[in-house]
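Got a structure for you, written out below as structure tokens; questions coming shortly.
Complex shown without one protein chain; remaining protein chains in place.
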Amino acid sequence: MEVVVEILVVNPNSTQSMTDKIVEAARAVASPGTVIHGATAAGAPASIEGHYDEAMSLPGLMARVREAEAKGIDGIVVACFDDPGIAACRELASGPVLGICEAAVKAASMLATSFSVVTTLPRSVPVIEHLIHGYGLSHQCRRVRSAAIPVLALEEPGSNARIKVRDEILCAIREDRCEAVVLGCAGMADLTAWLSEETGIPVIDGVSVATRMIEALVGAGLKTSKINAYAFPNEK
Amino acid sequence: MEVVVEILVVNPNSTQSMTDKIVEAARAVASPGTVIHGATAAGAPASIEGHYDEAMSLPGLMARVREAEAKGIDGIVVACFDDPGIAACRELASGPVLGICEAAVKAASMLATSFSVVTTLPRSVPVIEHLIHGYGLSHQCRRVRSAAIPVLALEEPGSNARIKVRDEILCAIREDRCEAVVLGCAGMADLTAWLSEETGIPVIDGVSVATRMIEALVGAGLKTSKINAYAFPNEK
Amino acid sequence: MEVVVEILVVNPNSTQSMTDKIVEAARAVASPGTVIHGATAAGAPASIEGHYDEAMSLPGLMARVREAEAKGIDGIVVACFDDPGIAACRELASGPVLGICEAAVKAASMLATSFSVVTTLPRSVPVIEHLIHGYGLSHQCRRVRSAAIPVLALEEPGSNARIKVRDEILCAIREDRCEAVVLGCAGMADLTAWLSEETGIPVIDGVSVATRMIEALVGAGLKTSKINAYAFPNEK
Amino acid sequence: MEVVVEILVVNPNSTQSMTDKIVEAARAVASPGTVIHGATAAGAPASIEGHYDEAMSLPGLMARVREAEAKGIDGIVVACFDDPGIAACRELASGPVLGICEAAVKAASMLATSFSVVTTLPRSVPVIEHLIHGYGLSHQCRRVRSAAIPVLALEEPGSNARIKVRDEILCAIREDRCEAVVLGCAGMADLTAWLSEETGIPVIDGVSVATRMIEALVGAGLKTSKINAYAFPNEK
Amino acid sequence: MEVVVEILVVNPNSTQSMTDKIVEAARAVASPGTVIHGATAAGAPASIEGHYDEAMSLPGLMARVREAEAKGIDGIVVACFDDPGIAACRELASGPVLGICEAAVKAASMLATSFSVVTTLPRSVPVIEHLIHGYGLSHQCRRVRSAAIPVLALEEPGSNARIKVRDEILCAIREDRCEAVVLGCAGMADLTAWLSEETGIPVIDGVSVATRMIEALVGAGLKTSKINAYAFPNEK
Partner (left out) sequence: MEVVVEILVVNPNSTQSMTDKIVEAARAVASPGTVIHGATAAGAPASIEGHYDEAMSLPGLMARVREAEAKGIDGIVVACFDDPGIAACRELASGPVLGICEAAVKAASMLATSFSVVTTLPRSVPVIEHLIHGYGLSHQCRRVRSAAIPVLALEEPGSNARIKVRDEILCAIREDRCEAVVLGCAGMADLTAWLSEETGIPVIDGVSVATRMIEALVGAGLKTSKINAYAFPNEK
């Protein structure tokens, strides 16, 4: 009989349509024995565009993680490319926790010697550069680029957002000489296949790769270390 | 007539006695023309011991910063050594914003070729190491050490916390060959003079140095850049 | 009907008993739909102890990878902690390729803020340090340690090798203040569970985590980039 | 009664008109209780354009610092963007010492996530890049640029030097996507306000920010560490 | 009477005409007391274009080094810019061993504050970038460029390869603002003088500088350390 693995995929913003899209992307790649639980951070901003939005999303995010931990969740994906509150989530969780930026750039570093990131707004570029510096992958990241679109434009049916993302990837290939491209927003998860086809280069979506990597860590019997930094929060 | 500079010194945890101590430390070093406004993050944990506490302190911290900005504050000190929410505060503020870790380690780098940090709990060590890596000062930081005391023990009159901090500094001098020591907790601000005397080495307190550095940036006419990363939050 | 994923787990040394142990470790963690194909590098040294052994293992390793690629393998694990010839294997392969050092230290970086590595011989320490520098994780690696045992001692039933490995881990916990430990040799794969129990710290084995990570990359639809560095070898 | 703080602002080149301009810039931002003492390095080159000029400026610079220290100076600003002899000055001085490059780039790192530097001659670019590497801020510095003007052209009333500096800043905003600009020459101190207005971006002058930062360090009770590297010079 | 120094210059690919050219370059710069022994890696690919070719060249390379060591060679130059198998050669050799990339970029770092590399194929660019990262010289390397020519085109009399190399160097001067250029292929050794003349910039050929540096290390009485990493291979 197959072992069931339960994974929380939590959207730190409060836009339900984005949660739906993210959960769909996670389910599309999940293994047969995996159950994906979607969740939305209640009270969070409608989109995470910068550090302030990120800060305001955290209590809602923590609440979702606490609930899932209480129910014995096996692993957690935080589905926003700014990787908000990952370390705090790791304190709350027994199982492994991954942000989609960390998962995507570490996957990229396994598939190519260099990559570029294409995100939504210019103001997210330094956020992502800082994350990649912390993950130790600056030497493999050619450039973090923005397609100059608001996050929620990706949710609007008639917008030209997907065209702008594709054109920015083509630009990255030409100018950055990158060997792979990472999509810098959870809201782009449904564009991956189309973008790979259009551009002829491996295009990496954080939601799907993070989902499968959490499965991998759980499957290898690994859990978040509870020694020191990621120990459960101190009682007050 | 002297120009008045108004500075917010905000304690991201909810312990009023710590706010009082921090405000006292800031006022003790502030210039004659400076007014220090103290504030406490309502709803935050009683102490910031790790990433989860930090995450839960942010909405209260943001509220204090928003209020101060609305009243035309000139500069802001966030008085917790984990530098919680600094980038988010910079989005909200027109004037300069400094965390006490950033201020203290950058000051240390101007006074000595190497320094060690002495903080409270072991779980704060990796948090501070990560901050220093981001500030680009890992090559000058010999080691981040913990004196193994809970943050609030510094508030208890009869505790031996100050003795433990002193002994850890003496250890740092002997083992790390550091040329200065940075105190890794806002709650140690009142110990600085005594520790310098006892150990014979420059001991740097983040609260006082951050307060004076914010004065310096304001006095030099400098403000937070509103281009890109620290632009005011997007309307939703 | 379940999709079958076929993974090559190749031992770059020529010791069949080590291949058997490695394949067993991979199968123990593999998903139901995964088929693990073991292979041994014919003509390679009996163990990889240093750069020369590594160099001499490469043609045999390449032959195994070429064969598997011709048969349409989905992903490849190179099961030696020195990560020999990974970039060359990536040129030959369509699917993803992982060395067990890269997989293990990247996994460790997702579960803890710091880790130490425990390997066999002192001469392997600088090899692994160099790999970790290239993977960008030096800032999270506290120390690479050797338990001072020859690789093949791990294959001898009566040896005290496992005791030495355990004692070195205990030493790492005490002296390095690390939050996780990575086992620095494919031959230690069968000790993981026992070592975790004995030491109370997450102990990471490269073979099992690499196997699951390859599954994850394959499952997320990702392949080795064929643009530039990892393009198929040029015809001569 | 106000405490008086005495600060030496020393010009390491021998051009008196540049000293005058620098002292004026320092006095314009100094706090009411601060006395600025200007000094010129006798026997130094007329301008510091490269490493040789810097080397030849040092004995004159050291003499000025020695004299000021003997008279009990509280803090010292070395007003040349190549930060000549800072470590040597720190050996001579009890109080804090800052070069204007170090002060300006550390200030920039507190106000923006990225900055570019605009200096005078191309030959100064690598000097400044090397300084910034040593200060640990390479990851925040987008680019060091030269406006291709000799240092002393900044002193000539009719020259188009200020136009060239402005145009180079506009170029930096467009091409480097930087969030702030640092002026890479003490002789540009009087252009700051005009350049900020013309370009709409925070423009940072090292002389004014270094003056205020020295005040800050003095005000926080901090002095140069006399343990090890910056101990007073050994008697011969 | 002059001491005779014997140096092996080994070509890791199997193209004899390239060995001849390399040996000629080495002899052209060697000191009067030096004897240059040329060798070709039997069984290796005709050219080293990427990691797979490099892997397949190693056994032939090792055999040449073993033979030379047995005859008491004083020092070894491995004449391929990918520095294949250098660490393995150092295990086999008593005397010093240098790859031409390591020699050339370290020489460049002694003559200029920055340099660019011009190599043959785009796929070699990431290989060289990775080497330079390992040698710690990324901060001095402006860019690794390819002239988009196959290695063996350099051997064809009528090809326009040399023109392409010259044009790429001119491009590097203009766009990278580099102060020196390193030739990124052993097969370019005969072009050095002509390229220096045409471009007016120091052009560094790895074969000649590695030959002279090996002489230097031998002449200074230095040998490969036999402690730990480069100890002779373990007997099996």
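Read from first to last, the chains carry the letters A, B, C, D and E; within each, the first residue is number 1.
In this section, a contact is a pair of C-beta atoms (placed from the backbone, for glycine too) under 8 Å apart; a residue touches a chain by one contact, two chains touch by 3 or more.
Keep in mind it's a predicted model, so treat the numbers as computed, not measured.
Engineer: Mind giving the shown chains that are in contact with the missing chain?
Structural biologist: Touch partners of the hidden chain, whole complex considered, are B, C, D, E.
Engineer: Give the residue, chosen from E:Gly50, E:Pro96 or E:Pro126, that touches the chain omitted from the document.
Structural biologist: Only one of E:Gly50, E:Pro96 or E:Pro126 touches the chain omitted from view, namely E:Pro96.
Engineer: Quick one: say which of D:His130, D:Lys164, D:Arg177 or D:Lys223 touches the chain that got left out.
Structural biologist: With D:His130, D:Lys164, D:Arg177 or D:Lys223 as choices, the missing chain is touched by D:His130.
Engineer: Would you indicate which residue among D:Ala55, D:Ala148, D:Ile163 or D:Ala193 is in contact with the undisplayed chain?
Structural biologist: Spelled out, the listed residue whose C-beta touches the missing chain is D:Ala55.
Engineer: With the full complex in mind, choose from E:Cys101, E:Leu131, E:Ala180 or E:Leu195 the residue touching the hidden chain.
Structural biologist: E:Ala180
Engineer: What does the interface between subunit D and the hidden chain look like in terms of residue numbers?
Structural biologist: Residues 45-47, 49-56, 58-59, 61-62, 85, 87-88, 90-92, 121-123, 125-127, 130, 133-134, 150, 228-229, 231, 233-234, 236 of subunit D touch the chain absent from view.
Engineer: Spell out, residue by residue, where the missing chain touches subunit B.
Structural biologist: The list for subunit B reads 113-114, 139, 177, 179.
Engineer: To test your reading of the contact rule: which positions on subunit E touch the chain that is missing from view?
Structural biologist: Given the touch definition above, subunit E has residues 2, 29, 31-33, 87, 96, 98, 102, 106-107, 109-114, 135-140, 173, 177, 179-180, 192-193, 201-202, 204-205, 208-209, 211-213, 215-217, 219-225, 227-230 touching the missing chain.
Operating definition for what follows: only the chains that are shown with their structure count from here on.
Engineer: From the C-alpha centre of subunit A to that of subunit E, how far is it in Å?
Structural biologist: 43
Engineer: Counting only Cα atoms for the centres, state how far subunit A is from subunit B in Å.
Structural biologist: Centre separation, subunit A to subunit B: 31 Å.
Engineer: Residues of subunit A touching 2+ other chains?
Structural biologist: As it turns out, subunit A has residues touching two or more other chains at 87, 113-114, 122, 125-126, 130, 133, 138-139, 177, 179, 228-229.
Engineer: Name the touching chain pairs, would you?
Structural biologist: Touching chain pairs, listed by label, come out as A-B, A-C, A-D, A-E, B-C, B-D, C-E, D-E.
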